[in-house]
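Here the complex is missing a single protein chain, while all its other protein chains stay put.
This part shows chain A:
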Amino acid sequence: MEENEGRAMTCVSSDLQDSNCCPICLGPVLQESYLDKCFHKFCFNCISRWSKVVASKHHSPPSSVKCPLCKTENFSMIYGFDGSYFRRQYMNEDSGDRFTLSRAQRYRLQCYYTEPGILEDIFDITRYWKSQKYHQPNCWIQTWLKREIQALIQEEDVDIIVHHILGVTSASLSWREQKCHVLSPEKKQEEFKMAVSEAARPFLASRTSRFVYEVQLFLASGLNIEAYDAVYMQRLGWSAPGIDTQASQTELVDRNTVTSYLYIFDADCDGNE
């Protein structure tokens, strides 16, 4: 009996495998999502809905869901793949509890949609390198990196990534060992950019170069996070995230609707095409 069912099932799947059809809606796959073990492909909405149906049959959300095609137990789905970067959702992860960006993080994310260079007259990156200001450790950089990376990859737990990037950053700025190579500022900057890009690229993909620029901008400012944000936002004509005026509220809401979650990924995709 079991065998016969299996056969009937594979008939369906082999028909579908040839085309770009989602086995659940039988339509073209929208927002490709893959199960992590068997790598069968579904629409994001179809497989999410199905895993919710499965979860609703249990008292507590199960940690795995059987693939509708091959019955393999899968623990997460992989989606939002844009060529180098993807997102993952675990089956027992309550989508309502997912990490949401704070206002400050939203403001940081929106900075990545502005033209670079609007603050260069205030925070001079070239001078930062020339005057070798990088020898002074920056005590806010870790907190700043954490917020930046949380905003960019929209995950809460980024400690390992922060640790990694911070390590590379401080090493290439020789905060730890003060062995002063005599390097030209340009060379030093190039080295820094290379090292940090390499460290950040696996996590930030197409946002890497802008991220490295923003790191330098923050370091060049020599300010703490609050002061830096205030200057940044003043220049952009936005109000600070800390100030809870009615105007800033509505403004943030407005901006929020523009930079919705999907839009962020569409923008990434467009960049790669």
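Basically, a residue touches a chain if its C-beta (ideal position, glycine included) is under 8 Å from a C-beta of that chain, and two chains touch if they have at least 3 such contacts; residues count from 1.
The working rule: contacts and distances are computed from a predicted model.
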{"item": "Per UniProt, the name of the complex member that is left out, chosen from \"Gpi16 subunit, GPI transamidase component\", \"V-ATPase proteolipid subunit C-like domain-containing protein\", \"E2 ubiquitin-conjugating enzyme\" or \"dolichyl-diphosphooligosaccharide--protein glycotransferase\"", "value": "\"E2 ubiquitin-conjugating enzyme\""}
{"item": "Given A:Trp50, A:Phe75 or A:Tyr90, the one touching the chain that is not displayed", "value": "A:Trp50"}
{"item": "Residue touching the undisplayed chain, where the options are A:Leu26, A:Leu183 or A:Ala227", "value": "A:Leu26"}
{"item": "Absent chain, residues of chain A that touch it", "value": "1, 4-5, 7-9, 11-13, 16, 23-27, 46, 49-50, 53, 57, 66, 68-69, 71"}
